[in-house]
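One structure is given below, encoded as structure tokens.
As you look at this complex, bear in mind that one protein chain is not there, while each of the others sits in place.
Chains here go by letter, A, B and C, matching the order in which they are written, and residues are numbered from 1 within each.
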Amino acid sequence: MTDKLIEVAALEAALQAFADARGWNRYHSPKNLAMALSAEVGELVELFQWLTEEQSRGVGRAPDTARAVRDELADVLLYLVRLASVLGVDLDEAVQTKLAANALKYPAGDTPQRA
Amino acid sequence: MTDKLIEVAALEAALQAFADARGWNRYHSPKNLAMALSAEVGELVELFQWLTEEQSRGVGRAPDTARAVRDELADVLLYLVRLASVLGVDLDEAVQTKLAANALKYPAGDTPQRA
Amino acid sequence: MTDKLIEVAALEAALQAFADARGWNRYHSPKNLAMALSAEVGELVELFQWLTEEQSRGVGRAPDTARAVRDELADVLLYLVRLASVLGVDLDEAVQTKLAANALKYPAGDTPQRA
Partner (left out) sequence: MTDKLIEVAALEAALQAFADARGWNRYHSPKNLAMALSAEVGELVELFQWLTEEQSRGVGRAPDTARAVRDELADVLLYLVRLASVLGVDLDEAVQTKLAANALKYPAGDTPQRA
């Protein structure tokens, strides 16, 4: 039995194999991967920048953005998992720790969002 | 048997429960979550900005950054999974599709990184 | 007579003197400054992320955000001007060229924003 919140081992392995097959490990310093992650988030943000909040709710279904938003979410996730991997960070541990801290910091009850 | 590359259902559910318990769903439009994701990536980038690539390789182990980098990676992941969730996007499908496209676009063999 | 759209020479000089006095030139590679710029934009975005568009219009005047938003805008501008400076880029030329290109790309007339 596991109580993992997220499981990324197969994806980590796929990304390592991808980099190995292309000689890309030399580019994959944490510094460079943090930049690549940031650039991909920029492309994701671009999809939403001129939309109202209400319009933004339909982006996952609208025919002209449904694939684009999936692709950009994937790109962000790929670089995030790759970055954690080269840093030796266990994302499930990181997330579990952060959620526990957030639960203390933001007690349940109707409140304005802060974090 | 599954051939999923990533499994986030438990984390999605935890984030939904967290938002429900605080009345935060009204803040969680895709537009707002894309902004929050982008702000968290900024905090992650900040950890690396003045380091050399070589120094950046030690950030996951150095005592004064090991926890900070885990926290920032977690924050990015939390908003990414929450954003996919409110958009109705299956991250595993998105990642599988993108990796297949990348494999076609960047044939194996030693090459300069482009993507 | 000048028809410059922007004049940043005094600020460039102030930033160079600031870096000189602290031995910071060695940190100011374009790569590092692009990261610092990106991190500062993250702090700026954070001020707006949970606000409605309407609420965001008051951020420059609201007592609890008026100074913060000025500080973040300044930080972004400082790194942008410093980055252009170390790259040897004339920002006025860059802006004039881009505006001329934009005027061709987006003819006048009521249109949805794209760029």
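Rule of thumb we're sticking to: contacts are C-beta pairs under 8 Å (C-beta built on N, C-alpha and C of every residue); 3 or more make two chains touch, one makes a residue touch a chain.
What you are looking at is a predicted structure, and each value in this text was computed from that prediction instead of being measured.
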{"item": "Contact footprint on chain C, counting only the chain that is left out", "value": "3-8, 10-11, 14, 18, 21-24, 27, 29-32, 34-35, 37-38, 41-42, 44-45, 47-48, 51-54, 56-57, 59-61, 69-71, 73-78, 80-81, 83-84, 86-89, 91, 93-95, 97-99, 101-103, 106, 108-111, 113"}
{"item": "Touch list for chain B against the chain that is not drawn", "value": "31, 34-35, 38, 50, 52-53, 112-113"}
{"item": "Residue numbers in chain A that touch the chain omitted from display", "value": "27, 32, 35-36, 38-43, 45-46, 48-50"}
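Here is the rule we go by: only the chains that are shown with their structure count from here on.
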{"item": "Shared interface numbering between chain C and chain A [over half = same, under half = different]", "value": "same"}
{"item": "For chain A paired with chain B, centre-to-centre distance based on mean C-alpha positions, whole Å", "value": "1"}
{"item": "Residue numbers of chain B (touch at least two other chains)", "value": "27, 32, 35, 38, 41-42, 45, 48"}
